[in-house]
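This is the structure I have questions about; it appears just below.
With one protein chain withheld, the remaining protein chains of the complex are depicted in position.
Chains here go by letter, A and B, matching the order in which they are written, and residues are numbered from 1 within each.
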Amino acid sequence: MTKKLIGLVVFLLAVFIAVPMLIAATGRTDLYYVFTSVALLSIASAGVWLTFFIGRINIGQGAYALMGGYVSAILIMYYGWSFWWTLPVAGIFCAAASILIGFPILRLRGVYFAMVTLILTEVMRLLALALPITNGAKGITSIPPPGPISLFGMTLVPDFATLQNPRIAFYYLSVMLMIACFAVLYRLVHSRIGHICMSLQQNEELASSIGVNIAALRVMAYAISSFFGGLSGAVFIGATQSIYPSSFTVTDSVNFMLNCFLGGLGYVFGPMLGTLVLYLGWNLLFSTGEFQLLIYSTAMIVLMLVLPNGLLSLGSFKRRG
Amino acid sequence: MPGPSITFTWWIRRLMEQVIANGLYLGAQYALIALGLTLIFGLMNVLNFAHGQMYVLGGFITYTVYGQLGLPFAVAVICSGITLAVIGGFMERYLFRTVIRRSHREESTMMLAAATAFFFDAVMLLVFGEKQRGVPKIVKGVFNDFGVILPYDRILVGLIAAILILGFIAFMKYTKTGRAMRALAQDRVAAQLMGVEVDRYTMIGFALGAMLAGLVGGLLVSITGVNSGIGGPISIKAFMMIMIGGAGVVSGAIAGGFILGMMESVGLTVLREYGDVTYLVIFAALMMFLSIRPNGLMGKPWG
Partner (left out) sequence: MSHILEVKGLTKRFGGLTAVNDVSFGVNEREILSVIGPNGAGKSTLFKLISSFLKPSAGEVTFRGERISNLAPHIAARKGVVRTFQETTIFRNMSVRDNVIVAHQLRARASLLGFFAGSAEARRDEVRFAESADEILSFLGLDAIRSELARNLPHGHLRALGIAIGLATTPTLLLLDEPFAGMNHDETMKAVAMVRKLRERGLTVLLVEHDMSAVMKISDRIVVLNFGEKIAEGTPAEIQNNQRVIEAYLGVEDEAIGL
């Protein structure tokens, strides 16, 4: 218990104090964008992880990130909504859509589900290209930054447009959302719901024989997963102020899945670590120019050979050995 | 002078014939790609994300050997096949086997497969660049009869593909290796008990699957050309085919290949103006089909 508490405190200190201090010291404010991305992508990856947790390989999170992004962009640009309201709405919209899509496709298992979700990503991209409201390949651009939040006349969050460095604001926003999402995930997994999900992962027939409504539970987990995806997509377009059909593609969907694998499927914080390592690794390799993808993929293959159960399995090896 | 209604039916018939001819040609290619993927899947339960990349590599090898070095096309295609077979064998032996042994969850092979797909992409980008590459036509001229217009090289490639498919089926049915692999795909444990050398035949199977991808890549470079970016999309198409037919089943892969070929051929004719909408419709139809028939046309349950 105390160990967990210490871990949490160290983590909070790191993200809220150490990272900003480090960035201030080095003067590389562009790193805020990198860490913002890591936070948002790890929210989406957390959703993928949850579907892994019920025994489904989800390569379709890019579809919901894209959907969430467009919902937010459309509500802001065409209906004049505040950015803040679009966040929960985008999440809920995606969750609702995923319930409709999930009921039929969650009956599929194994690679079938994986492939269908992969195709779902492609469907979403093509839809974004084809629908009038998404403005085709040109996408939706010049989305205004988030406005202020005030409660009883007190300004809780300032208007991002007036900020000297809105990047820092987005960094804090993303990190706080990430913490909230992982807190929900952690609680979910460590409560009885988590145990039931695990029973689903290990044997669906047996789970239904002990009275678990497997269809409902699967859809619930998938909906939460898609909520995370939509939420992260919506915040993303706030940070980049634009969205295109190519903003989230099959590659992103695959990456979300890889983040989970790399971090470790048996660990709630696996997707966070996996995203950090993969995204940072990819960006650090930027200086290697044309060799970036080669080094990146080689490193990934080697990692899989050395640690096929994810980075976090290192700890459990030590404990066992 | 024929009345307008006659002209119309005549036109429709011609169109249909053209569409069917195109569909068959496409279907033969696709079926061959799907066969390789489904073989690997059936044997090891691995969804080979790098399958499209293997196809592209096969294309580049034929491009080099035939297009650049000027050796005969047949030699080039065989080179593609052999190279990919060797690469496939190595991948199974040194990558997949290790990860399958050591991982707690079999999905881990997906990450490995995705990483190898990235790796292939990277290598091909470095070696061959990102330009679209083509080769001289293998035969000139166009077949134009019975209302069908089809270049001879397409017919030739389609025929070769069809022969390869038949050869593959015969191989799986009548050779010892083929039978051993079928036993493996059916029930790994039982096959092992019956004395099938599981490791050896898994490796052969992977090599064979990779070889098929390489052969198709080599064949098709003479028609559509090749560029280093199409591996991913090809993989997705191959996934669709084996889902339609049922993953891990040879007949399913063939059926899936021809069905997708037909759908594309029809879709691209009927929905020509709408561009990508063809794929949107195909994808949506596929998702609906799968939610009704989760194992595809002939898949084993939860294959």
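Assume a contact is a pair of C-beta atoms (placed from the backbone, for glycine too) under 8 Å apart; a residue touches a chain by one contact, two chains touch by 3 or more.
In this text the structure is predicted, and so the values were computed from the model without any measurement.
K.L.:
I'd like to know which visible chains would be in contact with the absent chain if the whole complex were considered.
P.N.:
A
K.L.:
From the list A:A161, A:A180, A:L206 or A:L284, which touches the chain that is not on show?
P.N.:
Result: among the candidates, A:L206 touches the missing chain.
K.L.:
For the chain left out of this view, which of A:T29, A:S82, A:S191 or A:T288 touches it?
P.N.:
Residue touching the chain left out of view: A:S191.
K.L.:
Which residues does chain A use to touch the chain missing from this display?
P.N.:
Given the touch definition above, chain A has residues 187-188, 191-193, 195-196, 198-199, 202-203, 205-206, 208-215, 220 touching the missing chain.
Assume only the chains that are shown with their structure count from here on.
K.L.:
Distance-wise, how many Å sit between the C-alpha centres of chain A and chain B, to the nearest whole number?
P.N.:
33
K.L.:
Could you list, by residue number, the parts of chain A that touch chain B in their complex?
P.N.:
So the residues of chain A touching chain B come out as 52, 57, 104-105, 107-112, 114-116, 118-120, 122-123, 126-127, 129-130, 250-251, 254, 257-258, 261-262, 265-266, 290-291, 293-294, 296-298, 300-301, 304-305, 308-309.
K.L.:
Could you please specify the touching residues of chain B with respect to chain A in the complex?
P.N.:
Touching chain A from chain B are residues 41, 45, 47, 49, 95, 98-99, 102-105, 107-108, 110-112, 114-116, 118-119, 121-123, 125-126, 232, 236, 239-240, 243, 247, 274, 276-277, 279-280, 283-284, 286-288, 290-292, 294-296, 302-303.
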